[in-house]
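Heads up: the structure comes next, in structure tokens.
All protein chains of the complex are present and in place, except for one that has been dropped.
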Amino acid sequence: MSEMTHDDAHAEGAHASPGFYWMIGGILAVLTAIEVALFYMKPPMEQPLLLILSAVKFAMVIGYFMHLKFDSKIFAGVFMAGLVLAMFMVSALVVLYHFLPPQQVPVVG
Amino acid sequence: MAEAVLDPGSGQAGGHDASHDEHHYTATGLSNWKVGFWTFIGSECLFFGTLLSTYMVYKGASLEGPYPSDIFDIPLTTLSTFVLLMSSLAMVLGLDGVQKGDRKKASFWLGVVVVFGAIFLGFQYYEFNHFVHEGLTLDHSVFGSTFYVLTGFHGAHVTVGVIWLSTLLIQSLRGKLTPDKALQVEIAGLYWHFVDIVWIVIFVLVYLIP
Partner (left out) sequence: MSDTTLAPETAPESTPSHDVHGGHDEPTGLWSWITTVDHKRIGIMYFLTSLVFLAIGGIEALIIRVQLFAPEQAVVSAETYNQLFTMHGTTMIFLVAMPMAVAFFNYIVPLQIGARDVAFPRMNALSYWIYLFGGIYLNASWLFGAAPNNSWVGYAPLTSTQYNPGLNADFWVLGLSILGVSSIMGGVNFITTIIQLRAPGMKLMRMPIFTWMTFVTSFLLVTALPVIAVALILLAFDRFYATNFFVAASGGDPVLWQHLFWIFGHPEVYILVLPAFGVISDVIPTFSKKPLFGYPVVVYAGVLIGFIGWGVWSHHMFTSGLGPIADSFFVATTMIIAIPTGVKIFNWMATMWGGKIRFNTAMNFAIGLVALFTVGGLSGVMHASAPVDLQQHDSYFVVAHFHYVIVGGILLGMFSGVYYWFPKVTGRFLNEKLGAWHFWTTLIGFNLTFFPMHFSGMYGQPRRTWTYSETLNVELFNQLSTYGGFILGVSTLIFVWNLWKGVKSGEPAGSNPWGAATLEWSIPSPPHHYNFPALPTVQSREPLWHEAERKSIEVVTLADPEVEPEMPNPSYWPILLAAGVTATWALVMTGIWWVPLIGLAFTAFCTYMWAFEDPFAKKGAAGEVTHG
């Protein structure tokens, strides 16, 4: 595996070396293994840790495999519009259904 | 790739010639297809976000089992997750092959993506079958409904991806995926990676967090 830096790898339109991508793939595999280990070990703060790990994996695939980190910010802009709203919607509905005090009208969960 | 600016430069005074190249003119120097596809992926975030919201809203709402903890096979799902993740790696390697004009490398890695995608679908099929045998059907409980619709639509997206990539694989084997066609492979890659990251989210929110 070559020791190329990110700048070298992404200068002037060149894409990273295959070695770099293998490294990313390896990190993703390791993170997944950690997630599963956490699932079985069930330490305190298991859930926030799982969320953080999966967020890191998410960001790595987007940033490196999908090359968003090195491409024009326009792509990130149109993508983030959707992602931010989606995250807002999921959070809002989870709060509305699971974190508000119970109402007279029976609600779920 | 150099950062493309959002606004077009001032260009030559009075305008360009009506050359053949003008129908490739863009204000940003980026590809229309890539801009359009990233926008589409943004919209797909809302599609899966809504399915995921529905699953999350109904967590714990089923009136009868089987419940997630009864039937989830985490080791198996971990394996299929790993397969999908590695297929994303194969995808970037395949794109690299196309960009370098290396037909063998491109075909090999695109083939790996197709095979791994098919394996993932195989795991899904097996899992669904198993769950149905355990009594979890689409109409049995809200867990059944939300689980199958969420993972089912994800699986449908994977299927479309496998078909798409198979088409590119055939093109590659026939020597037609030359470096100037790399954009097509890149776009297919964006789709495939997106399908992967949706699964990353599903894996943690559906399987790992009860």
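Just so it is clear, A and B label the chains in written order, and each chain counts residues from 1 on its own.
What we mean here is this: contacts are C-beta pairs under 8 Å (C-beta built on N, C-alpha and C of every residue); 3 or more make two chains touch, one makes a residue touch a chain.
Note that the coordinates shown come from a computational prediction; the quantities given were computed from them, not determined experimentally.
Participant: So one chain is hidden, and I want to know which residue out of B:Asn32, B:Asn129 or B:Thr178 touches that hidden chain in the complete assembly.
Facilitator: B:Asn32
Participant: Touching the left-out chain: which of B:Ser80, B:Thr146 or B:Ser172?
Facilitator: The single option touching the absent chain is B:Thr146.
Participant: So that we can see where the missing chain sits, which residues of chain A does it touch?
Facilitator: 74, 78, 81-82, 85, 88-89, 93, 96, 100-101, 103-105, 107-108
Participant: Name, in rising order, the residues on chain B that touch the hidden chain in the full complex.
Facilitator: That gives, for chain B, the contact residues 6-18, 20, 22-23, 25-28, 30, 32, 35-36, 39-40, 42-44, 46-47, 49-51, 53-54, 57-58, 61-63, 138-139, 141-142, 144-146, 149, 153, 163, 167.
Simple rule for what comes next: only the chains that are shown with their structure count from here on.
Participant: What is the distance, in whole Å, between the centres of chain A and chain B, each centre taken as the mean of its C-alpha atoms?
Facilitator: Taking the average C-alpha coordinate of chain A and of chain B, the gap between them is 14 Å.
Participant: Using the touch definition from the top, list the residues of chain A that touch chain B in their complex.
Facilitator: 12-13, 15, 18, 21-22, 24-25, 28-29, 32, 35-36, 38-40, 47, 50-51, 53-54, 57-58, 61-62, 65-66, 70-75, 78-83, 85-87, 89-90, 93-94, 97-98, 108-109
Participant: Quick one: which bits of chain B touch chain A in the complex? Just the residue numbers, please.
Facilitator: 1-4, 6, 28, 30, 34-35, 38-39, 41-46, 48-50, 52-53, 56-61, 74-75, 78, 81-82, 85-86, 88-89, 91-93, 95-96, 99, 189-190, 193-194, 196-197, 200-201, 203-204, 208-209
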